[in-house]
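Just below is one structure, and these are the notes that go with it.
All protein chains but one are shown in place.
== chain A ==
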Amino acid sequence: MPILTVENVTKRFGGFEALKGVSLTVERGEAVAIIGSSGSGKSTLLRCINDLERVSSGRIVIDGDTLVETVDGAVKYPPEKELRRICMKTGMVFQQFNLFPHLTCLENITIAPLQILKQNRADAIANADRLLRLVGLENKADSYPAMLSGGQQQRVAIARALAIDPQIMLFDEPTSALDPELTAEVTSVIAKLAQQDITMLIVTHEMEFARTVADRILFFEDGEIIAGGSAAEFFESQQNDRIKRFLSGFQK
């Protein structure tokens, strides 16, 4: 059974159709990258998967739980409490990091486990220490986000998202706010997670990163997935002219 099933999801903002019937599945342990032009609906899709946006129609199932379905044309979400429980199966990493600036790195990582999951303090801190080591920032536990570089902040944000033990990680252009030097330290952390078979769905503009980290690529255009395939196929033997043009724009 897939961890994530998205079926025929549409999303309208006023008269603008951001998603025009998107379907995809992500299997456990898979890393899937979504690429495509800006404004093509990639981020909107991620934001529908964790309920930051409400779909206009369609069905989303996460780890066997239905986040939303459309019955007789009416969109149906579960009650708020159930909705929160389902959304916590996803871990979100934002383009702008969105760390909590008034909390130290350690507190950023432990606040949800302590306040939401009611873990005991020692366990939460031990797990946070493990995650900080995973992202290579064990010496920054007591620093505030403002003291860190953008790349370091994003690595803490990844650790924070992992701390609620999600079934699937969602990355919304995790390196778009970073300069190239800092991009590498974030992409290498994500690559490490992929090697540990953490399931992830990554929206990115970093083609090299998508090629090396993702098992599968989905290409978005105008609110639709117009192509997809294994990373090797997609990049090495692409037949679609539109996508070739898009990719050649990224050649160095």
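Definition applied: a residue touches a chain if its C-beta (ideal position, glycine included) is under 8 Å from a C-beta of that chain, and two chains touch if they have at least 3 such contacts; residues count from 1.
Basically, contacts and distances are computed from a predicted model.
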item: Chain not present in the shown complex, as UniProt names it (candidates "Anti-sigma F factor antagonist", "Glycine dehydrogenase", "Stage V sporulation protein AC" or "Amino acid ABC transporter permease"); value: "Amino acid ABC transporter permease"
item: Residue of A:87, A:135 or A:158 in touch with the missing chain, whole complex considered; value: A:87
item: Touch with the omitted chain, as defined above, among A:8, A:25, A:70 or A:143; value: A:143
item: Full-complex contact with the absent chain, from A:39, A:64 or A:101; value: A:101
item: Positions on chain A where the hidden chain makes contact; value: 50-52, 80, 84-85, 87-88, 90-92, 94, 96, 98-103, 111-112, 115-117, 143-147, 157, 160-161, 164
